[in-house]
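One protein chain is absent from this view; the other protein chains keep their places.
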Amino acid sequence: MLKTRTITLNLGPQHPSTHGVFRMVLTMDGETIVDLKPIFGYLHRGMEKLAETRTYLQNMPLTDRMDYICAMTNNLAYAITVEKLAGLEVPERAEYIRVIMAEFTRVVNHLVAIGALLNDLGAFFTPMLYCLRERERILDLFEMTCGARMTCNYLRFGGVAADLPEEFVPQAREVVAGLYYWVDDLERLLTTNEILLARLQGIGILPRELAINCSVTGPTLRASGVPYDVRRAAPYSIYDRFDFKIPTLDEGDCYARYLIRLAEIRQSLHIIEQALDHLPPGEVQAKVPRLLRPPVGDAYARIESPKGELGFYLVSDGGISPYRFHVRAPTLINLTVLPDLVRGLRIPDLVAIIGSIDIVMGEIDR
Amino acid sequence: MTDEEILARIEEHFPGAVVEVPQALDFTIVLRAERLLEVATYLRDELGLDYLISVTSVDRGDEFEVVYHLGTMTDQAGYLVLKVRVLRPSAEVPSLTPLWRGAEFQEDEVYDLMGIRFTGHPNLRRIMMWEGYEGHPLRKDFRPPYPIETDRLIAQSYAESENP
Amino acid sequence: MAFVSDLFVNSWNWIAVQLARFLPPWAAELVMMFAGVVVLIAFLLFMVMLLTLLERKVVARIADRIGPNRVGPFGILQPLADTLKLIIKENTEPAQADHWVFRLAPAVAVTAALMPYAVIPLGRGMVGTDINVGVLYVVSISSLTVIAILMAGWGGCNKYSLLGGMRAVAQMFSFEVPLALCLASVVLLTGSLSLVSITEAQRELWLVLVQPVGFLLYLLCGIAEANRSPFDIPEAESELVAGYHTEYSGVRFAFFFMAEYINMFTVSAMATIMFLGGWRGPFVDQLPVLSVVYFLLKVHFLVFLMFWFRATFPRLRIDQLLSLSWKVLLPIALANLMLTALADKVAHRAGLSRMASAGLLLGSNLVLAGVAIATLYLVYERRRAPSLSRRYEIHWH
Partner (left out) sequence: MTDDERIAEELKRNIFLTTVDRIYDWCRRGSMWPISFGLACCAFEMICAAAARFDLARFGMEAVRATPRQADLMIVAGTVTHKMAPQVLRLYRQMAEPKYVIAMGACAISGGTFRSYSVLQGVDKIIPVDVYVPGCPPRPEALLHGIIKLQEKIERQSVRTVPWYRKA
């Protein structure tokens, strides 16, 4: 009998489909993956340490750069935590603006996730570029409001940095209407594509129990049949006022995760429509001391970021900068399941699974 | 089940396990480190707190605080904060990874950045910094080592490019 | 006018006549052969450049972009810039590489890609040599490419290269078989292995009209043979970095690049000759110079299809690809061959007219297509049913 040996293959830190600088040490038997060991830290920028030397407000830009695709939701999570710590109120209009921005961010993230997934599957750039083209329209809205495309730094404690410009609401409505149409278009292009089905269905099945045990959150969890969404389970901001549904699927494979994202895009658009309809007039910023000194204590607050449950844990010693600044990064924890998902599969499946889990190294390594 | 009921159950089943219930924004229970694992098992299996939200740590001078957030994946759920305090020199806490695989990377991270060892962790390793890095960055008394790996690399790179 | 009507062939003959005046016949022959080779290679190089530019433009348009437009008017000099740049770029070679294998591989790839053009008729009377086993020759030569790819994969001393090389071997071997079978049914109908006579045989009727299934199968296998998307797994960028040519830079990479595009052109050219009537088209007999235009138009239509696939389809996995070849394409190709033989025989025995026999063949082919699709549907639906008892119903909460 022929003797065979396993080989070790280093995927990353520079590899076209690791979504950044993620490294996986694969033990492979031919093309079959026997084991996988993830190695992080290639983008560890020491944010948590850095945050201890800056004031609370100065840390807002740091959160932008964590999950750089969805800066607004990171801002929101941080702002909510500080508001909880310092006991601040947020004006009505600001809450609506926050929700609009957060949901637009969700759309942006899911577009990017779907595009990147297709890119990893080998659809040479086109679906990715379509997704990015639609993303640009939303980035235009962000830019119009806060002046930046990606790293928005828009939210403030007790409100938002600036009121919406006059032309925001009509343009946002236009974008939403266009996106509805365009998501249908994307579905026609991809959802029933036979190759896509063959590549995604039954690949990387994440069982419900494992998902809960590994604290997986976000679309990855919901694709495994757990209807857990922080927006519903513990409503923050004003999410209890909107009518929206949480999609779940029982299959838990890559295709389910893809479908969940599409469904969530539609739900987010629905929320944005409601928020735009009921946007109240008024102030967007409560009276907050310029140099915030929250009382001694600690607080944890969480939101449903597009990638999962994003939480901040802040400890205050009464000073102007946080004593401890910790981020519960959803993607880092979601990656716990990766070795289980890929065992026995092949490299193309691994690539598809990573794409479907939707990781961003800026958040994992911080 | 309200937070107070949970506390009552814990005190009933594990007398002496609870050290303190401090006043805090979120309901917090400080546990004795060596009782952590059994209490957590009880909370998960009996009280249905099946979702380990996060694991983190705080440097409080001469002792470390390891902070766990526990919740459930059902609607209308709050969460419970468990804290464990360990003295700085030993800094050992039982690992929750056998209970929740989700704790694996978070405990790795705490070990890497704060230097708290988790006993019973299957694969405790530096996750953010490279192996052989000196010091634990999130400790308050951390000073970056100098010269670090990259500086040597830079020097070497220059040396090679000048006279190959 | 007579001269212009068949410009290329006539000027070629004119040169030959002029040469024969002051050279001994064997020398003139030799010079003409050499010139022929040079002209062919130059033509192919030009085609490669054109194809790269076209591909970038087409893919860009599909992705709602503009594509290269800075180098020269409308970016038409882009391929020239790319080529020159690749030529002046450093040739890296890994220290642990198997040096001779590593260096030889690109040359083998390009040679293997160029050789089929000795027998491929590019227009009326424009063929290197018309050998009577042309089809056999092309099929056997084009499978030499796999050796070059394996050499590249091995020589680079890189795990990605090796995996890419291995994948390429598996893929090309498996697609060779149905491909040859498709060609066999064409040979059966035309009664010749010579590419020129096959083109001649399609004077009245393009074979795609009597062999639609064969044409589609050939196109599929051809795309896989040329390693084009969605079958581009040997160099799958998102998985294997760049596959077998990961370690190549500069000119050597340019050679692989060239070989890939020439292969693509070859596949399209063969499909054109075998199924789309080669260079035949309206008024070609009156104005033979048109034949080149027709040929290139048909080839470029097929090439455009490949670009289109590339821009829209995801890639298949290697095992799915192989099972597609062995479990789907091969049985259909075999059945196609047998059915064609049977129908041809029946038509001959019954003494049907040409049109009627063509109708019979087309009918049998369509029946085959129907049966194949029905079988595939049944088999795959049933297989999908138990293992994937999934309906992907979204539950709303």
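Each chain carries a letter (A, B and C) given by its place in the written order, and its residues are counted from 1.
By definition in this document, a residue touches a chain if its C-beta (ideal position, glycine included) is under 8 Å from a C-beta of that chain, and two chains touch if they have at least 3 such contacts.
Model, not experiment: these values are computed from the prediction.
Of the chains on view, those touched by the hidden chain across the whole complex are A, B, C. The chain not shown here is touched by just one of B:Phe14, B:Phe27 or B:Phe142, and that residue is B:Phe142. The chain not shown here is touched by just one of A:Thr6, A:Thr32, A:Thr55 or A:Thr151, and that residue is A:Thr151.
Listed here are the chain B residues that touch the chain not shown: 128-130, 137, 142, 144, 148-150, 153-154, 157, 164.
Taking the complete complex into account, residues 56, 60, 63-71, 75, 77-78, 80-85, 88-92, 237-238, 241-242, 245-250, 253 of chain C touch the chain not shown.
In the full complex, chain A touches the hidden chain at residues 13-16, 20-21, 41-47, 49-50, 61-62, 65, 68-69, 112, 125, 128-130, 132-133, 135-136, 149-151, 361-362.
Throughout what follows, only the chains that are shown with their structure count from here on.
The chain occupying the central position, as judged from C-alpha centroids, is A.
Work out the mean CA point of chain A and of chain B, and you get 24 Å between them. With centres defined as mean CA coordinates, chain C is found 44 Å away from chain A.
In chain A, the residues that reach two or more other chains under the touch definition are 227, 232. Counting partner chains per residue, chain C has no residue touching two or more of them. For chain C in complex with chain A, the residues that touch the partner chain are 59, 62-65, 159-160, 163, 167, 229-230, 232-233, 236-241, 310-320, 387-388, 390, 392-397.
Here chain A touches chain C in the complex through residues 7, 9, 15-17, 31, 118-126, 129-130, 133, 189, 193, 195-196, 198-199, 201-202, 225, 227, 232, 245-251, 253, 255-256, 259-260, 263, 346-349, 351, going by the rule given at the top.
Contacts from chain A toward chain B in the complex involve residues 40-41, 44, 46, 48-49, 84-85, 210, 212-216, 221, 226-228, 232-234, 297-300, 302, 309, 311, 313, 315, 323-324, 326, 328, 332-333, 335-337, 365.
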